[in-house]
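Submitted below is the structure of interest, expressed as structure tokens.
Of the protein chains in this complex, all but one are displayed in their positions.
Entry: subunit A
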């Protein structure tokens, strides 16, 4: 951050210095007085007497050319009368009222060094690194905590500001260990960068450095608390974003330290984010410790598939290995956080991998074979059964392309029994509003009352939960929850645990009704765990009647939401992966499992031929007759639609393992071998085919809202709601799919963090 700016300034000053002395162009000499001389990083004589230096400056310099805002920062001023004008280094910039000096400087293109300030957290103002000089102010001011006032003249580059930063840096480094060579943050450390840019070239500290006992925060976050500079970012993150008040500040003065007040682990599903926000190496990733340096890593911008949120991630890889996963900024989906499952599931990508096609021999043992043989066996088996006995099931992690090809292939074989696990046997795929989060994830911030039906967002979709938590912190929105007892990290009312409560609300007999009916933007969130219930249609029609009473579905607000569980669900329903008959599995003779591990294979007839195509040796392989290895999400280009209907794609970060191939390629090859040639051969061809079925799936990074609301023209259901309580959709947050079940880190997490 600071380094780039420094380099820019250094090059600018040296250019100016040289040109004014050697070529002596008048245009350059009349520039900003701050750029006139070659400036040194260390203290210069003028620093000792700042008054004298200011006095010697030439009068009334013209403003320098405008600079571009830092990091593309831009601001939208709603009312022009709310705009105020401040001067940053002599350059006027318009900012809205209430912005801090630091934000104004960012808009003016000046990057202020900072440690404690984070634009998504509350302002602490305790690191003092962001000191700037303001005219008519007797002392340098902490720009992160000072609101910008009209006509303020901010100077970020004066000797006083520089001296202040240098002094702050010296105090920070006093008690900071000089262990950058063995520190995992080395290379991406704010303190390292800023001490290069703003620090002094020597220290005057000769006493002993203080040391702090390391804290045990669980299997994910490694602590080296001696490195901590007490910026309290982690404390504020835990309280404000993660919603757990686990971390805090103990002691005063040099005895000050961050810790959990009593010995305990950090019990948040977002705890990994403190690794990112820690500006020094005090909180680092435990699984990543001493594994790689950040400059060795290749970053690939991809998305997460472990839940239906589709968090934007960067997969950092070295050679054929995924080394770590870090979040990417997407204001609409995950802001800049990701859940622990997303961040630490990557070691599951290296374990239990299927790397060769295998056939189960007559002795019941698997034998590695060539692709040609494996596909021939599958094609022959498919030809020996009648089309009605063919069933295809897409798994939780399937991308849209492979599901399209699977459906096309099975349709060509004559079967229409294709579905995606988690969607239930009778999914409603006609209206997109019936399975999407209609108010969008960022739109949840507008809601003032939440009704959670059969969903525990904290384990099903932590990023959605973080959004709800943020809304509740900001607006004190009410939350009602219907379902089994569950843990929440915000205030909520547990209304009941089953459909009866739902019925009471629909009939207006429940005390929560008054809150729901008086709400301006009520948001009803229904868990996708209900898809598996037999009385699903009745439940949904009850929820729709509640939504109608609460006026949750209007032209300007659609508050009837479904929170999906898996990455593949939305795209599967968009592509029409709906089984033809409800008990297809009981009569199936040929089952094609495309990464489906959570299907109840007990129901299968014992003579059924099962093909498992997937990347992990998980539950599904043990029943299968043929194993076809495919690539995981980090190894392929695949389209995924998240729970709010936003289409995103993964990109290959690492090569596939062994002899594995992309899912859609395997199916395409199988179509060729079985003589049912599909008429596309490239990924582009598959996507063209997708665009004829679901055009929204080819518009990347765009959210396609449902065009019709769910309340429109739906047949009356004759079903009655059963008395059975809502179940828990996600038993173990850390282990939900093949990748996370193979992961050792996730196993450690579920052992230590889920202990009751």
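Heads up, the rule we're going with is that contacts are C-beta pairs under 8 Å (C-beta built on N, C-alpha and C of every residue); 3 or more make two chains touch, one makes a residue touch a chain; residues count from 1.
Heads up, the rule we're going with is that contacts and distances are computed from a predicted model.
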Inset, instruction - Quick one: find the hidden chain's UniProt protein name among "tRNA (adenine(58)-N(1))-methyltransferase non-catalytic subunit TRM6", "NADH dehydrogenase [ubiquinone] 1 alpha subcomplex subunit 12", "Polynucleotide 5'-hydroxyl-kinase GRC3" or "DNA replication complex GINS protein SLD5". - result: "NADH dehydrogenase [ubiquinone] 1 alpha subcomplex subunit 12"
Legend entry - Touch with the omitted chain, as defined above, among A:71, A:251 or A:320: A:320
Inset, instruction - Among A:139, A:351, A:520 or A:603, choose the residue that contacts the chain missing from this document, as touch is defined above. - result: A:351
Legend entry - Contact residue for the chain not shown (choose from A:70, A:409 or A:621): A:621
Legend entry - Chain not shown: contacting residue from A:78, A:207 or A:363: A:363
Inset, instruction - In the full complex, which bits of subunit A touch the chain not displayed? Write them out. - result: 319-321, 349-356, 358, 360, 363-366, 616-617, 621-623, 657-658
